[in-house]
Every structure is written in C-alpha cells, then in structure tokens.
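Here we show just some of the chains, and they stay where they sit in the whole.
Going in written order, the chains are labelled A and B, and every chain counts its residues from 1.
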Amino acid sequence: MPNYAIHLRTESSTAAARADLARRISAVHARATAAPPSFVQVIVHPIVGEHFIAGEPVDPRAVFVHGHIRAGRTAEAKHELIVGLRDAVVAALGVPDDLVWVYVSEIPAEQMVEFGRVLPAPGQEAEWQAALPDDVRDRLARLDAGIS
Amino acid sequence: MPNYAIHLRTESSTAAARADLARRISAVHARATAAPPSFVQVIVHPIVGEHFIAGEPVDPRAVFVHGHIRAGRTAEAKHELIVGLRDAVVAALGVPDDLVWVYVSEIPAEQMVEFGRVLPAPGQEAEWQAALPDDVRDRLARLDAGIS
C-alpha cells in the first residue's frame, strides 16, 4: 500500500527497463513488508526541467525514487526496503549506484485511500481485502498471481 | 493551507472537469477543516510516464491525489477529508471509486510558507489574515467570496 514516484530522464532508459523496475519495486516492497504486490503503485515522472546537485547539472542517468508507505514498519523492514529499492534501480536500469537517491516517507494508514477504500493498519490487509467488492478483489488476486 | 497534487492522465478528462474537481477539493477541505477555501492550492500533474500497480499498467482513468496539509487536525477531520477527496474525484471526473487513491501527509505549520508568509497554527488563521498586506488580503477575500 505504497506509492513510488520515479523521477528520471526517460531518454536514459527504455520503457521495457522501466517496466522491469516497476516489477522489481513491487517485489522488493512485498518482500520487505509482507504486503501483497497488488498494493504497490509506481508512477514514472519524466524529468523534463533542470536537475541540479549543488547548483550544477546532474548526470542525466540519475534516478530519484520517492516512496510513500504506511507508517508502522520496523526499522529493519524500512532498511531492507530502501536498500532493495536502490538495488532495483541499479539492476533494472544499469545505473551506477552513486547516481541513485531513494527517500521513503511514512503516512498513517488512516490518511490513505487505495482502490477507493481507507487503508487498514499494517497486518490487517487480509480482512481489508476480504471486505472489497468481488470484482476489485478478483482484480487484485490476478495481479498478485502475475507477480508471485 | 494545503496543497493537493492531482496525478492523472489528462486525456481521460476535460479541463472543465478538472476545474470542477479543484473547486470541489477546495470546498471539501474548507468543510472538513474550517479553513478558508482561498488557502487551498491544487496542481494538476499530468501522468505522461508509465503507471503501474503490481508491475502491470494501470487503467488510464486512475487518479492519485496527494495532499499536504497542516499538522494538528483531528482524526475525524482527516477522515472526512480523505473520504471527501475520493468522492470529489468520483463526482467531478466520473471515475469508478476503485480507481481512486488519496494520500494526505501532514507538515507542521511552521514549516510552511504561503502567499510569502509562514503559516499560523490551525485556529489562528484570522489573525494571520489580518496581518497580510491589504492587496493580498483583498485577493483572498475575493477568492473566498467566489467559492462561498
């Protein structure tokens, strides 16, 4: 139940590599947090304006991932998550790791709506999914089966 | 005194529908928090890159709203807010509710500048507005009158 914004110059990667990145991010999130991959949203935001570090233009291969996850994960889970996100970028896009930035912000579950429903606290996903309309639950189940 | 980022594929809605959405969001925020609508900023961010859930492309009608509000609202106000934001998207854009995601993040008032001024704590808006330059205060008053 996170959203990951990927900021990068799209001319430095292929659409296929970015789709691979999205799948890897879904898998990393699911592994670190034990949440189903069907909850992982990824939006690619092409950088089209200027991009600076210390006021100087940045290498066009640089990637900035900003995730927003439900609050309440353990420090270990969050560490596994940010390191795994960095490794996913390196593996999917072939970027040197020193060009990768990853931030993870937390939001209380009760301030998040996904699939039109206010989110459950971490650990109560099963009850939440059981209460979804049949068609939405089936859609999520198909997504989870596709990732596995 | 919030900012709402609306992420969507603009080809799935009209500019008029998005303007309607902005008005509805201003009204929902004002109703849930008792803050004046003139404080509500909405920026439409067209999704032009890839958009995935569970690593699979998402329905192009999907909408992700990410609000940043002043910290300190009650749980009831925040609940009314996120549910109202979801309903505003459904009403303005005609999107099925299971394609709507809404996140609300909080920021302490003293870490926010609007109209060039550091924000007051919730409840002290009137004093803050009274201290604005005349032309800015008049501009906000006209905006509030337009919304009503």
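Some notes on this structure:
The rule we apply is simple: contacts are C-beta pairs under 8 Å (C-beta built on N, C-alpha and C of every residue); 3 or more make two chains touch, one makes a residue touch a chain.
Computed from a predicted structure; not experimentally measured.
Shown chains number 2; the total number of identical copies in the complete complex of this file is 3.
We take it that only the chains that are shown with their structure count from here on.
Between subunit A and subunit B, the centres computed from C-alpha atoms are 23 Å apart. Residue ranges on subunit B touching subunit A, taken from their complex, read 7, 45, 47-56, 58, 64, 66, 75, 78-79, 82-83, 85-86, 90, 96-106. Listed in rising order, the residues of subunit A touching subunit B in the complex are 3, 6, 10, 15, 18-19, 22-23, 25-27, 36-46, 68, 105, 107, 110-116, 118, 132-133, 135-136, 140, 143-144, 146-147.
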